[in-house]
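Every protein chain except one is present and positioned as in the full complex.
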Amino acid sequence: MNAQTRTHRARRSTRAAATALATLLALGAAACSSKATDGDDGGKAGAGGVKTGDGVTDKKIPLGALTDRTGVYATLGKSVTQAQQLYVKQTNAAGGICGRKLSLTVRDHGYDPQKAVAAYTELEPKVLGFAQFIGSPFVASVDGRIRSDKALVIPQAWSADLLGNPYVRVLGSTYDLETINAIDFLLKEKGLKKGDRIGHVYFEGDYGENALAGSRHMAKESGLTVVEQKIKPTDNDMSAQVVALKKAGVKAVVISAGPRQAASLVGVAAASGLKVPVIGNNSAFAPQLLATQAGPALEKMYYVSTPSLPIGDKAEGPSKLAKDYAAAYPKDALDNGVVAGWTAASTFGEALKRACKAKDLTREGVGKALLTMDSYDTGFGAQDFSDPQAPSSTESVIIRPDKGAKGGSSVVREAGTAAEAKDFTPGED
Amino acid sequence: MSDAPGTTVVAGRGAPPAKTALRPAWPPRPRTYLWIAGSVLLLALPFYLDRFWLQAGLFAMAAAIGAIGINMLTGSTGQLSMGHAFFLAVGAYGYCAFAGDGGDELTGLGLPTAVAAVLAVALAGLAGGLFSPIAGRLRGAYLGIATLALIFIGQHVLFNAHDLTGGFNGRDVPPLNILGFRFDDSELVVAAIPFGSAEKLWYAGLVLLAGCALFARGVLRGRPGRAMNVIRDHRIAAGVMGVPVARYRAAAFVLSSMYAGLAGVLLALVFQRTVPDYFGMVLSLEYLAMIVIGGLGSVAGAVVGAAFVSLLPQVLTRYSDALPLVAESGTGGVAPGEAARYLYGAAVVAVVLFLPGGLIRLVTRRTAPPKHPDKPTPGTPGPSGEER
């Protein structure tokens, strides 16, 4: 027997062995893999005759939160997540929902698409829905899967691009509506008039560009001209933008960017003689800014349009949340992220309660329950979830930075919807 | 995939009975068994793992393909590239544009997806070719930072060329369809296991990775590989010896871009939607970290490094609840994402200082048979041109 035939035989037998092994494994898979289809997907009747599925057991209702604790939206992510954990703790202390305890599994994606998609893939089979999903590009990237998985997702973003998917429900008015309401405030109360120019400094991306759609709509309706300045999230110094806006002779400025950009813009404008009102979207303010150099200027000429009452408001909802949150996280700032997280969690909780009443704690059941909530008051403003294609509100509250108030802001104009916002369909340019 | 020269393979090709064989071909070496067991395991995984792990594996495979590419450029030829993410983006978006049918109001040629994938890889190569006149003029750090410009240009285009890229929210990726077999979520049941897109793509990924690795190994072990190493270690000497330096450098750039393009296509297929945020500078840096951690200039090293860098954060995040040092994010401790970054930052430093040659050295050192005296193992050069 020479080397060659020996090798041939050896190869043949190895290959045969490998094939046999692979076949065995594949067939064995059917018997022992947990992945094998058992033909029994959800819809089991659990305790109390409630239909359950998707991770819900007799003891537990699992929810997911896809957040950003280490990336660019870490500030928002921290407040939202802690507020939601607080909600879960309080709800469970009061006996839970439907006789079951809530559990919130948090995954930090650090604003990285790969980690965000991975985290969605990991949690989706285990949870009933997502009370938080930060990063609208990532929501968009799993959009198709959300449609087929049918799990309710409440994104912590207010871009009109998120509308249209019946399982992704934007809580509060979208950025374009918010901007329309903001400019309405400038027109009615800050002396802006027909023929004036307004500056709009906005982030590259859906937040800024969606807000820009709002100011363009308002400009058309009210005879204003928009002077556009696009910036990137890494730009922290707004000097050049202020120079350009000054040159254009703007009478007011809208800013759809982060808190730092707003602080820089207002500070530079005040210092260099561009003394016009500046109004931002809800993501363009953080109470930490009041301690910086721009603090006094912010208090003097800056306003913020937000979908809900600020946490420092005297009303019952905000003051209770502010007290509880401060007790639970004494070292952390009270900002609007706390409100956003809380309202999202309590909306989810309300939908669960209604689904429980209807004896259907499945994803379909929660979705149906949400559609019945046409005037649910979170304590921060009324929300209407009956139209799956629309944001839950068209109202905005106008607030201003206020060092004296809890959470660093106080209300200047109560919740309201501009006339121009009523005939406006969010997401349409 | 690395140096398993396996005399069995050589003899099996019908080569004359090798007198030089130092040991009988049967029984096969333990290494051969290892390879067989590994392959069977890889083939069987989709029957057991859930979608999360398959997807993580697919990310790692795509990263491995890209890492093999940049390793040929930076590891073997010594051209520092920080613009790898740009070529990944060209591949990913190129595929979408070639295969898209224009249904989403974005530019799409509606080509068959397999053709689109090939064209996307070619397009990435073309982009590399267009950049190579600049690359050819620059050296070392200058080249590195010039390639950084590609990232910024790429991001600007991805965000602004709405019709082509869909802007910030990206565009949908048409599922791959080869001769009527669709790599999408339409369910296919194999041995009672439902096969979705992850399971199907797993096999496509394995095939692509194996093909890419074998091709790269062929290139690096042959004449071109030696020429590339000489260029890295001593450019002028290479020229004196008659190596067409400029042509080789350009070719390495094109080839590495094509690998990146293919990695981009595979990533796009896994993501099912491409978003511009992904293709930023961090991604480029991760690829550099992969090849340093795995082992510069080595195909197997690139694969090991890619697996390490892309799986680490996902594993840590997944088991964050159970790990002792990692705190639940925000409680003041180290969040899982941060822990992953500490680990791979430290890995880069530690590997270069204490393990020149990368992780792959650990493996080869332990199991490699004594080297044939006149056939040194290529593909795992020293950390650098030590003999310059």
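When the chains are written out, they are named A and B in that same order, and each has its own residue count from 1.
The rule is simple: a residue touches a chain if its C-beta (ideal position, glycine included) is under 8 Å from a C-beta of that chain, and two chains touch if they have at least 3 such contacts.
The definition used in the following text is that contacts and distances are computed from a predicted model.
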Chain excluded from display, named as in UniProt, from "Molybdopterin synthase sulfur carrier subunit", "Branched-chain amino acid ABC transporter permease", "NADH dehydrogenase subunit E" or "Lactate utilization protein": "Branched-chain amino acid ABC transporter permease"
Candidate in contact with the missing chain, chosen from A:114, A:264, A:362 or A:409: A:264
Touching residue (missing chain; options A:49, A:273 or A:330): A:273
Hidden-chain contact residue, picked from the options A:118, A:192 or A:297: A:297
Among B:30, B:103, B:140 or B:194, the residue in touch with the chain that has been omitted: B:140
Those residues of subunit A which, in the complete complex, touch the missing chain: 70, 72, 74-75, 78, 204, 227-241, 243-244, 246-248, 259-260, 263-264, 267-268, 270-273, 286, 288-289, 291-294, 297, 333
Hidden partner chain, residues of subunit B it touches: 74, 78, 80, 134, 137-142, 144-146, 148-149, 152-153, 156-157, 159-161, 235-236, 239-240, 245, 281, 285, 288-289, 292, 296, 334-335, 338, 341-342, 344-349, 352-353, 356, 382-386, 388
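Following the convention adopted for this analysis, only the chains that are shown with their structure count from here on.
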In the complex with subunit A, residue positions of subunit B that touch it: 8, 11-12, 14, 17-18, 21, 24-28, 32, 36, 39-40, 43-44, 47-52, 55-56, 59, 159, 167-170, 172, 185, 189-194, 271-278, 282, 310, 313-314, 317-318, 328-330, 335-338
Subunit B partner contacts - residues on subunit A that touch it in the complex: 2-4, 6-11, 14, 17-18, 21-22, 25-27, 29-30, 33-37, 67, 69-71, 78, 81-82, 106-115, 117-119, 121-122, 125, 136-138, 140-145, 148, 161, 204-206, 209
